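All protein chains of the complex are present and in place, except for one that has been dropped.
Presenting chain A:
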Amino acid sequence: MERILFGDNQFFAVNHISDEKSRAQSIQFKSDDAIIKTLNHAQDAGLNTFMCTTHDRIIGICDVIRKNPEQYKDFKIYPCMPYAHKYANAVTELGIAGTIKQYVPGNLFGSIFKGGMALLSKDYISLMELMIDAEMKMFKGINTPVIFLQNVITDLLLGLRAEEILVAFYNHIKKKYNAEAGFITMNMPKLYEVLERNGIENPIICSSINKVGFRMSGSIKAYEDVLKTKKGRFIAMQVLAGGAIPPSEALEYVSKLPNIESILFGASSKKNIESTVSYIEKFDKEAPPVDK
């Protein structure tokens, strides 16, 4: 993975500390052109990996990328699925069974419900595989070397102790997409322990890691302990804690932590992209990333 990954929150009005800013972003990025323009700024700053949710609007972005193979020949997308709000709103309206019916293609759903037959575990895993395949359609022809499970689902399964499903996600991504599975989580130490116990070695885990310990469940110390002692490919997100920490201070902290393979950030302007990249490069020069 590249040292710096470019995220998509700003494009879809996700701002963790201000509803006002998220509204402004929603206006700024109304058109796909505006998104592409910002992605091009990121590319100019040397960032070639775009980590994005499987939001409907990514379909249009993928079309542009496919139509311009020369410009985007080194460009990679790390899809993060599912776009949780799509399903959350559907569950609110249709219930869990209704949502599955709405989003799972084919006859599987019908066969599961015939006469209330007992379900075999395989059916649930097939169900999940079909949902992954539906989400992955939009990326056809685009290089997607790492595919992530969004934190809402990772953490839901983690709490439910449905570890087999996490493993099944990992296996399906590997087998069908010849890609690596990554996990986004708000509970990194706990997830690491579960993946390790299930034989997933050197996992790719993306989680909030920042100087003030924001959204680092358990404690900042528990996160630092995992980074210091465990083998994994860790991605730090929310490094600015939504803007609560000044960029230089925030990036210095995270750049100097051991075992952070990549730093994920999103920004709306050329200036902010360039300054974030230059801070990370500066701190990396002062203390190169520690190898595992």
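Observations, loosely collected:
FYI, a residue touches a chain if its C-beta (ideal position, glycine included) is under 8 Å from a C-beta of that chain, and two chains touch if they have at least 3 such contacts; residues count from 1.
Criterion: contacts and distances are computed from a predicted model.
Missing chain, UniProt protein name: "Gfo/Idh/MocA family oxidoreductase", from among "Iron-sulfur cluster-binding protein", "Ectoine/hydroxyectoine ABC transporter permease subunit EhuD", "Gfo/Idh/MocA family oxidoreductase" or "ATP synthase protein I". Check A:Glu2, A:Asp63 or A:Glu93 against the missing chain and you find that the one touching it is A:Glu93.
Only one of the listed residues, A:Ala24, A:Ala179 or A:Val212, touches the absent chain: A:Val212.
Hidden from this view is one chain, which touches chain A at 12-20, 22-23, 26, 85, 88-89, 91-98, 100, 112-113, 116, 118-119, 121, 124, 152, 155-165, 186-187, 190, 212-219, 241-244.
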